[in-house]
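The following block contains the structure, expressed as structure tokens.
One protein chain omitted, others in place.
In this document, chain identifiers A and B correspond to the written order of the chains, with residue numbering beginning at 1 in each.
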Amino acid sequence: MRSHHDMGGLPAGRIQATEHEYALWEKRVDALMVLLSGAGRMTVDELRKNIEAIAPDAYDRMTYYERWIHSISQTLIQRGVITIEELARKIAQVEARPNERCG
Amino acid sequence: MSSGGANAPVVPRFRGGERVKVRRADVPGHIRTPWYIRGQAGVIERLCGTYPNPEELAYARSGLPAQPLYRVRFAQTEVWPDYAGDAADTIDVEIYQHWLEPG
Partner (left out) sequence: MHMHMHEHGNAPNLTYYQVLETAVRELLIEKGVLSAEAVQREVEKMDARSPAQGARVVARVWSSPAFKAKLLDRGNDALVDLGLERGPYKLVVVENSADVHNLVVCTLCSCYPRWLLGLPPDWYKSRSYRSRAVREPRAVLSEFGLELPGGVTVRVHDSTADMRYLVLPVRPANTEGWSEAQLASIVTRDCMIGVAVPKL
């Protein structure tokens, strides 16, 4: 069965030649990947595998770096670098901060 | 097929110019052989080198023994039944040896 990400040759619409200025948070996601893989904490293969595991509708709705950060967090949990509880606690802390500027 | 110790790189079996066929297999996991090229016949364009197997790396395993990786060239008119370009047009895909059979 063809996986959702394995899209070569499928029919698709016109290419929208859009670009966007990468936001700081996106560049940081990229930086995390470079640093984590450089430190041997994860591989690009795990990054890809965990992106490929995203459900099709979510895969299509998420942006490129949204898929990356989702995958990075999954990989770190799988590798035991962080726990789900730690992550949930930290997420709650971040959300509780007053008016963080959007990165 | 490997020489030396269990983790010695797998010996390349194909040479530039040889006809090969991509295995028509449907397996779970992280696969870097695109769906559209499975079962297709092509020609070895070059041996790229030997690399740890991404299918294993994706699960935080060593990926050893390293597998030969080839660029394989295919005729577009053979890959796509409705191909709307020139008969000479080609597509080159990087494919690991364990996905290739003599063509």
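Please note the rule applied: a contact is a pair of C-beta atoms (placed from the backbone, for glycine too) under 8 Å apart; a residue touches a chain by one contact, two chains touch by 3 or more.
A quick note: this is a predicted structure, and the numbers were derived from the prediction, not measured.
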Message = Give me the chain B residues in contact with the hidden chain, please.
response = 32-34, 36-37, 48-49, 51, 54, 69, 71, 76, 80, 83-86, 88-96
Ask   = Mind pulling the chain A residues that touch the left-out chain?
value = 5-20, 22, 24-25, 27-32, 34-36, 39, 41, 48, 51, 60, 62-66, 69-70, 72-74, 76-77, 81-82, 84, 86-87, 90-91, 93-103
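Heads up, the rule we're going with is that only the chains that are shown with their structure count from here on.
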Ask   = When the centre of a chain is set as the mean of its C-alpha atoms, what distance in Å lies between chain A and chain B?
value = 27
Query = Contact residues on chain A for chain B in the complex?
reply = 1-3, 6, 8-9, 42-43, 45-46, 48-49, 52, 78-79
Message = Under the stated contact criterion, what part of chain B meets chain A in this complex?
response = 26, 29-31, 34-37, 54, 57-60, 63, 79-80
